[in-house]
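Removed: one protein chain of the complex. Kept in place: all other protein chains.
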Amino acid sequence: MKLDTPRDSIEKVKNKISERNCIPHEIPGASKLGIGITGPTNLLIEEEFQTMDCVEEVIRVTKPYKLVSREMKNEDTIIEINNLKIGGKQLSIIAGPCSVESRQQLFDIAGELKELGIKFLRAGAYKPRSSPYSFQGLKEKGIEFLLDVKKEFNMMIVTEAKDTKSLPLISEVADIIQIGARNMQNFSLLEEVGQLKNIVLLKRGLAATIEELLMSAEYILSQGNFNVILCERGIRTFETMTRNTLDLNAIPIIKKQSHLPIIVDPSHGIGIWDKVHPMAMAAIACGADGLMIEVHNHPDKALSDGYQSLTPKNFKILLEKIEQLAPIVDRKIASYASVG
Amino acid sequence: MKLDTPRDSIEKVKNKISERNCIPHEIPGASKLGIGITGPTNLLIEEEFQTMDCVEEVIRVTKPYKLVSREMKNEDTIIEINNLKIGGKQLSIIAGPCSVESRQQLFDIAGELKELGIKFLRAGAYKPRSSPYSFQGLKEKGIEFLLDVKKEFNMMIVTEAKDTKSLPLISEVADIIQIGARNMQNFSLLEEVGQLKNIVLLKRGLAATIEELLMSAEYILSQGNFNVILCERGIRTFETMTRNTLDLNAIPIIKKQSHLPIIVDPSHGIGIWDKVHPMAMAAIACGADGLMIEVHNHPDKALSDGYQSLTPKNFKILLEKIEQLAPIVDRKIASYASVG
Amino acid sequence: MKLDTPRDSIEKVKNKISERNCIPHEIPGASKLGIGITGPTNLLIEEEFQTMDCVEEVIRVTKPYKLVSREMKNEDTIIEINNLKIGGKQLSIIAGPCSVESRQQLFDIAGELKELGIKFLRAGAYKPRSSPYSFQGLKEKGIEFLLDVKKEFNMMIVTEAKDTKSLPLISEVADIIQIGARNMQNFSLLEEVGQLKNIVLLKRGLAATIEELLMSAEYILSQGNFNVILCERGIRTFETMTRNTLDLNAIPIIKKQSHLPIIVDPSHGIGIWDKVHPMAMAAIACGADGLMIEVHNHPDKALSDGYQSLTPKNFKILLEKIEQLAPIVDRKIASYASVG
Partner (left out) sequence: MKLDTPRDSIEKVKNKISERNCIPHEIPGASKLGIGITGPTNLLIEEEFQTMDCVEEVIRVTKPYKLVSREMKNEDTIIEINNLKIGGKQLSIIAGPCSVESRQQLFDIAGELKELGIKFLRAGAYKPRSSPYSFQGLKEKGIEFLLDVKKEFNMMIVTEAKDTKSLPLISEVADIIQIGARNMQNFSLLEEVGQLKNIVLLKRGLAATIEELLMSAEYILSQGNFNVILCERGIRTFETMTRNTLDLNAIPIIKKQSHLPIIVDPSHGIGIWDKVHPMAMAAIACGADGLMIEVHNHPDKALSDGYQSLTPKNFKILLEKIEQLAPIVDRKIASYASVG
């Protein structure tokens, strides 16, 4: 439908869909207004809609994922937050420590990143860990520090929601709620973030196929939240010299299948700090919409993932290179390193 | 410690552990009473305990998993419920449809299984599915039918807890709460079932290593629930002719590492109904403590997983073979098929 | 075609096939004579053959593998050698050390195996090794010892052909030529053993799909050698607690797709000696036609694979169990352990 379609025409279409026991989803776009339809769509008769005045085109989506597919919405999704854009021509850089470890640590790192021009600060307050005996994050205390740092530096916060219980608390501080790899198929959690307004960063599970990642995103969109960023962070293979196998093949595949932005986490992906730089470059070179990088001021003392964290100094070197690379792949990046 | 150690001696030991900021776990055993210790155990001085009268032996567990390891407790865990035993010499057979589809379907199948002597009925009310548009189970209605069938046939119910929200409802009907493969590292859910009294059936994640499975079980035990059954149900590999790759290697490996019982789900494991029989036989032959088998009276009409379900008739043929096989691997099995 | 079809009728059919630029393959069977056809079969007109008097049935094989498929030949292939049968109801046990290490070692082990009733002795003279600096086998000297031991004990020899160069020498001593996992897609080697009369034992490659294994067998059959035994020996997955992941799922899958016998090598498959027994039992329980087991008199001193080798004493215990298991899966086994 056209963007200027009057509200009552839109509602007429949506009602017609509902009458046939299907569910209409308004899909925001820059040039067109889409109405995604899910449910028993095989019972719908296309002509009934095609003949309505306000309807420009009726497209049947053949993929198992519907709302996330380019068939449903061809143009790239661009998420806007605080005058920043995620997706489209823009490259987005998220950086910060794996975990909030203390108020001091968080403020120190945030200060250094702020100076480098970083707008998105990542840090986990709730950490899912394989062992019950490993450091599980500062929890409520960590959230408190994140609220403080957000006020102090005016940065946007990216932090992980480990479960539905902590979600309300997380959603108050997080501009972007991260769903971790182990929770990619925690469908109850997906449904709940689908009902929030926060942006969601959905990480690929370590044995999830690309199709399964898109299906999990579909869970979120089908609940009404279209602000989803996908994240490739490495899959599990037989190789043991890397922590995971960062699967950059997923980037061009997903860019073709879906309109959602996708970023890459090379820190978890390869898991060795001095290999993060080349993998980050490769990610941007093959079309990723941004990066999530672990940065720590004292990697050797980090309570988690120190081995894969960059120092602010090495991170700055990477940023400078990304700035050089961006125009070659027809991307823009807010001025970073030159700020510092 | 000896089994007849007086309560106040036990408490004395536990207090001493707590004073040193560690956590004591009483581990039930047939011949000895163990006190598992977790926390900063590197600060404990072994002699302090060795010299206590009531303490027979102090063992330092070298594995990352503690309470589940044979180092902590050497003898097999045998779980008792309604005069039945799970683990040890006993083989346990869990059978039923993938999902509760209707009152009628559930009663029909339960009736046929009861006649075959089956004591444990499996059926899912909440179904985690890759697609938000697939059948997600009858939910509360399904639980209601499970309560009914339980009363009618006096069978023990095995059903899946998909999230913490539905857990209280599930825990009322389930004798055994199943944690599905996708939730193996849903640590919040693990911690909550760890605080319940119900038996927990923990399925291996599809890309989980054996060590990760044991670590997830450790989450449950460390919360106080020692009634955990592990379940091998197939891992994800490159092979495409089977749904998953049932990894029977895990059975002898786990039997050596852990005292917990482990059963096998060949239905999900290989995913093709006419290959379930040979894989079930193989599972028992290599030392599994039981089986979980999908049985449906009309596999072709099943709302989920029909392709991997046995008919009661074919299931009976399998049971007869398992009865023949049991004594060869030094196992007992309650009289099944001969009952029917 | 019927078994008693006169030679000139057979030749008439074969000529007709050749005239149409296709290749005829006579497939030996117990109840029927099959003529497999490969080449541009889409150009063949089925009726042309159906109307020939001697032709009973024309079947178009839909699988990418032709000669190895059950569509081409429904009944199990049974390979006969020295009054022994491989395949069908018969279980075959191949045992011996990984490598020929010395005349003494080979004779000692062969002697012990002979006493246990073993007819097939395995031992490698040429060993493919990941490192050029590892022990590569005794080569020609090893072949010499194998010839000696064969004469002395009248056992059938199973030994690996590493390349086409050593194949003539190997084929003189080997009753069964083993093609190792790394050579499963060494097509030149497959074609050459396809032109020999020796039985071929084709091991599955460690990342080979079941379909690829069958395609590799097809290379051998298409050259005229129908005496092929398949062997499952473990695939490569993410799991690190086992050397490989023995994929027993392959057994029922292959038994359905192909008429060729398939045996299992649990020694390489799981790679830990005290887990070989349960995996061997599982292999027979799910339908394997036999086993290949590494047995060494001094596993701790073995030049290769000692960690996965059974002592003759432990091997005897396994044999006794296999003898008990065989009738339950409707198999026979030559009297073994009871001989010793």
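Letters A, B and C mark the chains as written, and numbering starts fresh at 1 in each.
Going forward, a residue touches a chain if its C-beta (ideal position, glycine included) is under 8 Å from a C-beta of that chain, and two chains touch if they have at least 3 such contacts.
Nothing here was measured: the structure is a model prediction, and the numbers come from that model.
Within the set A:Ile35, A:Ile210 or A:Val295, the residue that contacts the chain not displayed is A:Ile210. Within the whole complex, the absent chain has one touching residue among A:Val158, A:Ala181 or A:Leu246, and that is A:Leu246. Interface residues of chain A facing the missing partner chain: 207, 209-211, 235, 237-242, 245-253, 256, 269-270, 274-275, 278-279, 281-287, 321, 324-325, 328-329.
Within the complete assembly, residues 236-238, 240 of chain B touch the chain that is not shown. The missing chain lies against chain C, touching residues 38-39, 64-66, 128-133, 162-165, 182-183, 185-189, 205-207, 212, 215-216, 218-219, 222, 236.
Throughout what follows, only the chains that are shown with their structure count from here on.
The angle needed to superpose chain B on chain C by their Cα atoms is 180 degrees, rounded to the nearest 5. Centre to centre, using the average C-alpha position, chain A and chain C are separated by 51 Å.
Mean C-alpha position of chain A lies 35 Å from that of chain B. Chain C has residues 237-238, 240 in contact with two or more other chains.
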